[in-house]
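The complex appears here minus one protein chain, its other protein chains still in place.
Labels run A, B and C following the written order; every chain starts at residue 1.
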Amino acid sequence: MFYIFCPYCGEHREEEEFHPKGQAHISRPADPEATSDEEWGDYLFFRDNPRGVHHELWVHAVGCRKFFNITRHTVSYEILEVYKMGEQPSITAEHYAAQQGAASADKERNASQAKHQEGVRA
Amino acid sequence: MSQPNRLKTGGRVDRSRQLTFTFNGQRYQGHPGDTLASALLANGVDIVNRSFKYSRPRGIVAAGAEEPNGIVQLGSSEAGQVPNVRATQQALYQNLSARSTNGWPNVQRDLMGLVGKLGGQFMPPGFYYKTFMAPASMWLTYEKYIRKAAGLGRSPTENDADIYDHRHQHCDVLVVGAGPAGLSAALAAGRAGARVILVDEQEEMGGSLLSSRESIDDAPATTWAEKVLKELSALEDVTLMPRTTANGYHDHNFVTLHERCTEHLADIAPHVGGRRQVRSRMHRVRAGQVVLASGAHERPLVYAGNDVPGNMLAGAVSTYIRRYGVVPGNRLVLATSNDDGYRAALDWSEAGREVVAIADARQNPDGELVEQARAKGIRVIAGSAVIEARGDKRVAVAKVAKIDIEGFKVSGPVEELACDTIASSGGFSPVVHLASHTGSRPTWNEELLGFVPSPVKGMTPTGGAHGVYALGKVIADGFKAGSAAGEACGFERQDASLPKVDERREGAAVALYQVPHQKATLRGPKQFVDMQNDVTAAAIELATREGFESIEHVKRYTALGFGTDQGKLGNINGMAIAARCLGRTIPEVGTTVFRPNYTPVSFGAIVGRHCGELFDPERYTAMHQWHVENGAEFEDVGQWKRPWYFPQKRRAENGERLETMHEAVARECSAVREKVGILDASTLGKIDIQGPDAREFLGRVYTNKWAKLAPGRVRYGLMCKDDGMVFDDGTTSCLGENHFLMTTSTGGAATVLEWLEIWHQTEWPELDVYFNSVTDHWATMTVTGPEARKLMAELTDIDLDKDSFKFMDWHEGNVAGVPARVFRISFTGELAYEINVQANYAMHVWKKLFAHGDKYGLTPYGTETMHVLRAEKGFIIAGQDTDGSVTPEDLGMHWAIGYDKPNSWIGKRALTRPDTKRTDRKQMVGLKPKDPSVVLEEGAQVVFDPNHAIPMPMKGHVTSSYYSPTLQSGFALAVVKGGHQKMGETVYLPMVDGQVHEAEIVSPIFLDPKGERQNV
Amino acid sequence: MSNAQQFDTRPAGEHASEIAVESPLAYSMHRSGAPKVKADTRVTLRERAFLGHLTLRGGAIVLDEALRDVLGMSLPGEPLGLVQASFDGPAGECSIQWLSPDEWLLIVPGGEEFDVERRLREALGDAHFAISNVSGGQTLLELKGEAAREVLMKSVAYDVHPRHFPVGKAVTTVFAKASVILRRPSEERWELVVRRSFADYTYRWLLDAGEEFGIGVER
Partner (left out) sequence: MQRYSGFGLVKHALSHHENWERQWRNPTPKKAYDVIIVGGGGHGLATAYYLAKEFGVTNVAVIEKGWLGGGNTARNTTIVRSNYLWDESAALYEHAMKLWEGLSQDINYNVMFSQRGVLNVGHTLQDMRDIQRRVNANRLNGIDGEVLDAKGVQELVPIMDCSKNARYPVMGASWQPRAGVARHDAVAWGYARAADALGVDLLQNTEVTGFKIRDGQVYGVHTNRGDIEAKTVGCVTAGNSGVMAKMAGIKLPLESHPLQALVSEPIKPVLDTVVMSNHVHGYISQSDKGDLVIGAGIDGYNGYGQRGSYPTVEHTLQAIVEMFPIFSRVRMNRQWGGIVDTCPDACPILSKTKVKGLYFNCGWGTGGFKATPGSGHVFAASLAKGEMHPIAKPFSIDRFNTGALIDEHGAAGVAH
């Protein structure tokens, strides 16, 4: 059972207070009418399903009722990062892999790159 | 004679007190401090059970959680029955009553044993996959007999008399196991000031110290344990929990502890001061750090006949002698691959019984304990092993021979030694179970000949749990682990002042698992690996021959490790045998992964208080007591209890009877259509929406328009998900220019609120709007029917004139002296006032309405009548008439779809996808049965051709169906493919009983299509 | 002004006192009874019914200012904070607690909530905020006694150890299968703010969980 840091309450809380709400950073197309059926279907139903680092949307349902993002490893279940709505993750799959691979990797460089990595959408 | 195997002195039992217990109906004596197993052994009870598959007699093998055989049915009353209790873990109490789980007619003389003996060879692993196939129709019959042999103990047939409890715990450091490592770890963390929980599964803390031969600070090891426990119990933030098993290790250092609160006292918890006590309690622990001091389990050697009663683990023999004062036999042969096994021989000898010989698999055993044994004159046969135990119901002979471990063969003549007990030790397996519960796979350590835990974040193994066995080192290791754990939680490092423990010179152990026999494994007598499941070395060999090469395949094919002991004794031996057969090493064969529970836990403990009336909250409205007192039948709607209907008494031939639901609903419906009825509608969700962008927000989440709704007005709204499917509906009132009150369906309240929040917080944070739930603040009562205005007029200062208080208006004022918001909305099609008052005053208003309503025929009605009335008007219930696959268009609600709104409201885009544009989608229609007395079944399928062969094409189904006293006919709402274009056509509804009903497709609005009745 | 509609839900006028008022626990007391406080009672339960409960939404800075103006008290400075103050009026105390970054629960003596809301609305003027009166929708339960913490440990997953839950803290958390607002206004007192429709469940749960400590109900 997860122990989740709520970035708004400022402390760890039991998983039972939270609900997972699927992949983070799924934004509704700005002009839905302009999307093709395929694009609309993609928006509705197609999600990343990585075996590894995943960015998720959670809500502190029995708590402050705020939505926020969690970067979590889907095999180890380790929570790598928690960040508020509107913020971007500093840890991504690529960053994590690099970190695991070479401890000496320049963290700052990776972090700045992270924002441009594929798979992390605003 | 009483307790023939009980020593006069020694051990931690209280000989001054006798406890009487029964086993298989026979009365025995034991003492406080005994387990059921130690008491049985003290009384010389050899056979405690019969094995699962072959029905072989079995005795106690171990002294703890690893015991595979001593599984009993406990309980003297039916409600106190407990299946599958491990005798080695059950404390003895006065009048304990236990039975063997298998054996017919009894465990001593068992007829199935004969079957096992004769038929055993026809039951290799997986035999059932290869047989019972012909004829196919017979399988259920075969299975009936197979099932008869199933199971160990039995379920009680009565409900549990006991209660259970949960406790949520938080600590800095959780120490699992209170042996030398755990005690010392707890001490280090506790002294540092950390919040520490120390748990141990046994009745008494101390672990191996309780049966140790060694001294600490020149005193018995138990003295040190007592001293440490005393210091720990004086520390305010240290919690000591004996009789508590850490049974599951979950993510992020969440550990479940099962505390057996009264199981050592009786099979049903005794009351204290007239109050119930819990039988057991689950602690849900969130720990900063976990120190795993769970010790190690001794591995038995696998030799022929190793399951005959009298074969035991060497360490268990020592434990019974030193801790319980019980010598479980007279003449011992010890088989060992290491020094540690010698403790059993020394203890046995010191207890005054004969050690016949020690068969040591090592060529040159030379450790300190070996020398001590030799000094006592015990015969040590080096390079040898017990290759076979002989005996019927108890070991009679040990066959000992020189063995060649490398060549896996017997290399010398066989000597038969008369004895009644064979103790064996094949080394130790660290108890890594908990460490692997969260997915970490243990790693093989060739030096230790065992699996040790792989790293788990926040967990530190210590002592035997990672292969540190020498007492002095264990204590030091524990202290270090405890100190480090405390430090990781922000406390200061503790300097160790360790006690003095003499270091013992230890000879190297040799790797021995299965002992070779003169005969090949498949041909020789059975060598048991997993005793509870009767898995033999031959079975494992056969599995590998048949191509089951993965250890998971071997385990599943043979059932190795699937017993209630989960392979604590057998798994490593089984892997070693598989490795031998496959010509691989143990780590090549695989690792062993464990799942919770470490030891079984009763369902009741996991359930805790969440059962019976506390299984799920019952939510009540403010008028609930009135409903109860007025005889309401209730319907479960979500967690709410809503009045379903209010049956009244009727005269009957012999006195009075209650109305049927049909009668009550007919009466309630007529009252609303003809006079006035009242419904408790408080359960509808209510969301207070405030902010300058509230109106814009509504426009985006509802399908219809909100831009022009003026204060004082109410509007119905339909909500879709972005796939275009309807998911909730309700009315929203404009309270102020920037202020709205939204209502949702009863079941949708929480969902809708979260729905609004997710869109606001993740997609449109720029909109200035807040949502607050006010569901519970307001009580809502719907007064509806032609007489509603007259009744209201008696109680309110609101101007009810139809021109000043119009349909879909809301006004505020007083009702029965209580400030109220009154909404003129109608779910019945009649003139209706929805009165909202603060819930604390609701009962007053409700009762006043009745005080005044009698003369108008005011009738309370429930959800069933509400459903009939709304269905007559064609109003939908989201979730009943919709199922997540229905669009607003399908419902025929074009009027509620704002295609020309400036924003792309939620659901709009999806309505233009190819599938949602189809004209033959299932569409909402009314159905009028040709025979008015027919009430169609809700869920009946609609077909166009009832004579079509099966499978018959289905064109829709009935979503709501009732009898209407107003229409004097059954009527239904249904969804039918292309239904909107099929008005007047006939459809058919084939029923389970073979009847086929005919119905006509009509408008779903059966009554007052122009809405004149509600608009008066 | 906020263009929101404010509504006093309490009866006023000369006959107001004749109007029966029922707390969320009225039915529970009727049905499950209320065990008496005895000599060996280690935990007691008391309902503090009919207080004024207001949910405040908005930015911390503007709300803080308004609150100072109207009640002379500040918002808690930190998340999970609970601030109490004496209420300048006929009766007792009031409290304000953090619920979320833009949400606070203000509890005032019963009957004062309408006036407080009105004054707050005035003070807040054109700012973006919301105030919802939820006085009928929730009630406040008080747990006292040496076993109060143990009863809570059976009921909430939240850590109620004094090191983690000092006086002046307040959290929303899971309570058995419902949710509560749990507050610690003083060393010896815990408060549970419970939704009306879950009050009976919470009450029955507390009686059940408190049985072993001889729980008593003060009325």
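Assume a residue touches a chain if its C-beta (ideal position, glycine included) is under 8 Å from a C-beta of that chain, and two chains touch if they have at least 3 such contacts.
Bear in mind that the values here come from a model prediction, so they are computed numbers and not experimental data.
For the omitted chain, the shown partners it touches in the full complex are A, B.
Considering B:L114, B:A219, B:L522 or B:M983, the position touching the chain not shown turns out to be B:L522 (whole complex). When the missing chain is restored to the complex, the residue among B:V107, B:V238, B:L542 or B:M575 that touches it is B:L542.
Screening B:G153, B:G206 or B:P328 against the full complex identifies B:G153 as the residue touching the chain left out. Taking the complete complex into account, residues 52, 81-84, 121-122, 124, 127-134, 136, 139-140, 143, 146-148, 150-160, 162, 164, 248, 250-251, 254, 256, 284, 437-439, 520, 522-523, 538, 542, 545-550, 552-553, 556-557, 564, 566, 595-597, 600-604, 606-608, 610-613, 615-616, 618, 635-637, 723-724, 879-880, 883-885, 910, 913-916, 937-941, 943, 950-952, 954, 957-959, 990-992 of subunit B touch the chain not shown. Listed here are the subunit A residues that touch the chain not shown: 1-2, 15-16, 19-20, 22, 37-38, 40-42, 44-51, 54, 56, 72, 74-77.
The working rule: only the chains that are shown with their structure count from here on.
The pair with more inter-chain C-beta contacts, choosing from A-C and B-C, is B-C.
Mean C-alpha positions place subunit A and subunit B at a centre distance of 30 Å.
With centres set at the average Cα position, the gap from subunit B to subunit C is 34 Å. Residues of subunit C found to touch two or more other chains are 157-158. Each of the following residues of subunit B touches two or more other chains: 286.
Contacts from subunit B toward subunit C in the complex involve residues 165-170, 195, 273, 275-278, 284, 286, 609-610, 613-614, 616-622, 624-625, 640, 688, 690-692, 711, 735-739, 768, 770, 772-779, 812, 814, 816-819, 821, 837-844, 847. Put simply, subunit B touches subunit A in their complex at residues 250-254, 286, 438-439, 457, 722-723, 754, 757-758, 761-763, 765, 904, 908-910, 913-914. Of all residues in subunit C, only 2-5, 7-13, 15-16, 18-24, 26-27, 30-31, 40, 49-50, 55, 57-58, 102, 128-138, 150, 153-154, 156-159, 161, 163-164, 176-178, 195-198, 200-201, 204-205, 208-209, 211-212, 214 touch subunit B in the complex they form.
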